[in-house]
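The other protein chains are all here in position, but one chain of the complex has been omitted.
A and B are the chain letters, set down in written order, and residue numbers restart from 1 in every chain.
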Amino acid sequence: MSLSMSAAEIAAFLGGTLVGNPDVVIRGVSKIEDACSSDASFIANVKYARFLNATAAGVVLVAPGSYDRETCERTVIEVADPYHGFLRLLEKYHPKLTWLAPGIDSTAVISPDAVVAGDATIGAFVFIGPRCRVGSRTTIHPHVVLAADVCIGADCEIHSHVSLREGVRVGDRVIIQNGAVIGSDGFGFAMSGDEYRKVPQMGTVVIEDDVEIGANTTVDRATLGHTAIGRGTKLDNLIQVAHNVTIGSHTGIAAQTGISGSTKIGDRCQIGGQAGLVGHLRVGNDVKIAAQSGIGSDIADGQIMAGSPARPLTAWRRLEGSLSRLPALLQRVRDIEAVVFGKDAQGKQKSE
Amino acid sequence: MSLSMSAAEIAAFLGGTLVGNPDVVIRGVSKIEDACSSDASFIANVKYARFLNATAAGVVLVAPGSYDRETCERTVIEVADPYHGFLRLLEKYHPKLTWLAPGIDSTAVISPDAVVAGDATIGAFVFIGPRCRVGSRTTIHPHVVLAADVCIGADCEIHSHVSLREGVRVGDRVIIQNGAVIGSDGFGFAMSGDEYRKVPQMGTVVIEDDVEIGANTTVDRATLGHTAIGRGTKLDNLIQVAHNVTIGSHTGIAAQTGISGSTKIGDRCQIGGQAGLVGHLRVGNDVKIAAQSGIGSDIADGQIMAGSPARPLTAWRRLEGSLSRLPALLQRVRDIEAVVFGKDAQGKQKSE
Partner (left out) sequence: MSLSMSAAEIAAFLGGTLVGNPDVVIRGVSKIEDACSSDASFIANVKYARFLNATAAGVVLVAPGSYDRETCERTVIEVADPYHGFLRLLEKYHPKLTWLAPGIDSTAVISPDAVVAGDATIGAFVFIGPRCRVGSRTTIHPHVVLAADVCIGADCEIHSHVSLREGVRVGDRVIIQNGAVIGSDGFGFAMSGDEYRKVPQMGTVVIEDDVEIGANTTVDRATLGHTAIGRGTKLDNLIQVAHNVTIGSHTGIAAQTGISGSTKIGDRCQIGGQAGLVGHLRVGNDVKIAAQSGIGSDIADGQIMAGSPARPLTAWRRLEGSLSRLPALLQRVRDIEAVVFGKDAQGKQKSE
């Protein structure tokens, strides 16, 4: 982290307008509340506007017109999207870590009929099975297992202890965090009398470009065909994706959510943590599902759902508001009954 | 997948009755909606009957009397249980994958006092600790760890990145999916003032014959004695089984369910995903528990439970039906109060 830039250099890099001291030396980036005098920071939300003069940051990225130039005591750089500018600085000051030695570690076991790109990085103890393919500039960290016929594209990063099972296909620029399992057998059993008989899980999993999959998340292979995760979709940690599920593009799913077999989820959905979806559903595009929701039926495009069992958000809010009044309501009905029917404790106890 | 059979050969193999063209060549199996002309498929559910003439499948397995012979345009094979017949074909066309080289991989580390059957398959980087035993025809995939004194029976399949901790005993024909942890320390602590003091977890885990355990599922060792999973029971992915839990035979548990310490679950139960059971409960035989249920007390044989906290299914359904009417009920009671007590907004606000 020996990079240092002046405020003027940062303004030029971001295409922004400098207001203040062009010579401030910036050696890092930080959140506005934690920044020191050699840090660049940003304010993108009016809730944080009060930090502009209070922060020690050497430079603050702000949107033009979002602050008072007259009273501002900091050196600022005006950019149209301060958070986006901050991300660009973050990447510049903290380039991607490349601590793994390039090339193929001598301890890796690679099947002779696997094809690994010459510029891929393969860590210690990696196992790559028969007929696998690993694309250009892809990094496979130590202790990853690729079973037979796994195909990984270019510019991927597969972290330690990931299992990729038979036939799994992974696109380009995919990131898989540690311990994730892709292509485990789906939970498919037929009853034979009182006993379960395993249904062979002959399909696989297809993961499209630009997907990220979180730590210890599990994605089961299809019974036939494939479980699919669409382009740009992001899965958090400890998520369960059952066999034959299809998830569309650019959908985000938070940790510990579970999606049962054969359910189809559309594009650009946002699903909170610990939500559960039963099997064989169709969830449309642009759907939002609150954390801990229980989804038991199809959801049309653009709906927002909450609760278990889930309701449209407005109905859920109305219900939750009503629930708080329920204990008092019971007393109110007792009071009414006393007037309408007369005091009758016997009857009341029966009807309750 | 170079197997091909004629419709007549398939009918003979399944002991079914061919109606149609005996010479159709079948090269694979598929779901009815995806099948092509060289696929065999099946219809077991009347919901799919409309696919019989619409499908491109070369052969369709159907139950005798379940379809109209007169209008049927497909070659069919009549069998008593079409799904069961389909599973037999599935296994015939997709025999179990055996891509791992037989024998013991040269990179495996096996303790000199471990005993591995001569016909077992041990993959790359497998670690087998002191006094472990691995039975006949069992396959241990790359990167599995067996700590000390682990005993695995015959015909098991242990997938990559599974941990089997000290003393764990596994029966015959057990399948453990990737990343599962069997025998981790139970969550046992005694308070010592405000601090936790670890209670040594000295027991282990016993897994009976024909069990399957899902990816990244965790089964903790007992404090004393053993955590037990009964014959033929199937656990899905990301399930938590705490210390000293006992699960009976032929019980199925869906993903992300959690079972707290010392709870006993009976035989032939079916537990949905993301359910939670508190500790020290007794759940009888043939119990069904809906997804996301919260179980806080014992359940008698044959009960069906739903909700959190869980109720018998009929009570839960009645409650859910009532809940939808609650917001309107509040208005109805206000209307009644207006008549019975006269308009009194002040009093109403107080009582709400």
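Convention: a residue touches a chain if its C-beta (ideal position, glycine included) is under 8 Å from a C-beta of that chain, and two chains touch if they have at least 3 such contacts.
Remember, it's a predicted structure, so these values are computed and weren't measured experimentally.
Novice: May I ask which residue of A:Val19, A:Ile182 or A:Leu238 touches the chain that does not appear here?
Specialist: Checking the options A:Val19, A:Ile182 or A:Leu238, the one contacting the hidden chain is A:Leu238.
Novice: Which listed residue (A:Pro130, A:Gly273, A:Gly296 or A:Pro312) would be found touching the missing chain in the intact complex?
Specialist: If we include the chain that is not displayed, A:Gly273 is the one touching it.
Novice: Among B:Ser38, B:Ser66 or B:Ser184, exactly one should touch the missing chain; which is it?
Specialist: Spelled out, the listed residue whose C-beta touches the missing chain is B:Ser184.
Novice: Please pick, from A:Val241, A:Ala254, A:Leu281 or A:Ala310, the residue that touches the omitted chain in the full complex.
Specialist: A:Ala254
Novice: Mind pulling the subunit A residues that touch the left-out chain?
Specialist: 29-31, 34, 83-84, 87, 90-91, 94, 96-97, 99-100, 105, 107, 123-125, 141-143, 159-161, 175, 177-179, 210, 212, 214-216, 232, 234, 236-238, 250, 252, 254-256, 268, 273-274, 291-292, 308, 320, 323-324, 326-327, 329-330, 333, 336-337, 340-341, 351-352
Novice: For subunit B, which positions touch the chain that isn't shown here?
Specialist: Subunit B touches the chain not shown through residues 109, 125, 127, 129-130, 143, 145, 147-149, 161, 163, 165-166, 179, 181, 184-185, 187, 189-190, 192, 194-200, 202, 216, 218, 220, 224-225, 238, 240, 242, 256, 258, 260, 274, 276, 278, 294, 308-309, 318-319, 321-323, 325-326, 328-329, 331-333, 336, 339-340.
Methods note: only the chains that are shown with their structure count from here on.
Novice: Report the inter-chain centroid distance for subunit A and subunit B in whole angstrom, where each centroid is the mean of the CA atoms.
Specialist: Whole-Å distance between the two chain centres: 26.
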